[in-house]
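Removed: one protein chain of the complex. Kept in place: all other protein chains.
So, chain A:
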Amino acid sequence: MVEVRNLRYKYPGSKDQVLHGLDFSIPQGEIFGFLGPSGAGKSTAQKILIGILKQYEGKVTVLGREVRETKPDYYEKIGVAFEFPNFYGRFTAMENLSLFRSLYQGTTSKPEELLDRVGLAKYAHTKVDNFSKSMKMRLNLCRALLNQPEILFLDEPTSGLDPVNARLVKEMIIQMKTAGKTVLITTHNMQAAEDICDRIAFIVDGRIVLIDSPRQLKVEHGKRRVRVEYRKNEQIHQEYYELEGLGTNQEFVQLLGRERIETLHTEEATLEDIFIKATGRKLE
């Protein structure tokens, strides 16, 4: 679905290379996350993939087409939502979606159905100027889905959303995957990436430093042990036990039987730990 080989890029007039040879591929039906701090090059990579920046070096094919050779009809097949949702403020939600819908020639979804899916049906005839950030973010997702895209590019899709709406958006993204669509997310929100991405790539200073599934990364970089917290004499105590032979570890088994256990966790790494370890930098 997406094939990137040795992608290099520098902005016109600039001496600095922004991307230093990215290599990755995304199969159909995968939710892929690009994670990295601001200025790492993830937005530039996304702008190349969506055909805005075409003066790149290397090979970038999306839906079997080299992106630098695509024409505006490329956008019939892809959906894009940037982090900051922008609309005509004097138009209502419905007018905005109808306007954007009129720009496509292929099959499109009905705006009212999309608005209903994101809980905005009753605001269809409200001017977007009166929308909150959360409402605009959801409207932005509707806009990106209007043309029933094969592949969806989302920049910080849960930014500015309350937990309920963040979950709604994440569920919609997972539904896209279930329908066989491919989704590429750019974010610095580790939790959102972990919740929905099949694979993630850490990008720092224009290079991919790690690429794998969140689960695999967490297991590989974690400690193979379990942490037990229990309460005794009104004090919280914690003990660690190796995962190897845990079931036959008498001390562990006795502790479970003897004490009032409050929490029991394996010590896999968090994505944030892995990121800091791999890059020496923090996500902002």
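Convention: a residue touches a chain if its C-beta (ideal position, glycine included) is under 8 Å from a C-beta of that chain, and two chains touch if they have at least 3 such contacts; residues count from 1.
Heads up, the rule we're going with is that contacts and distances are computed from a predicted model.
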{"item": "Protein that the absent chain corresponds to, by UniProt name, given \"Assimilatory nitrate reductase catalytic subunit\", \"Cytochrome d terminal oxidase subunit 1\", \"ABC transporter\" or \"NADH-quinone oxidoreductase subunit C/D\"", "value": "\"ABC transporter\""}
{"item": "Per the touch definition above, residue among A:Arg117, A:Arg143 or A:His221 touching the missing chain", "value": "A:Arg143"}
{"item": "Touch residues of chain A, complete complex, unshown partner", "value": "11-14, 38-39, 43-44, 46-47, 50, 52-53, 72-76, 78, 80, 82-91, 95, 99-100, 102-105, 140, 143, 147, 155"}
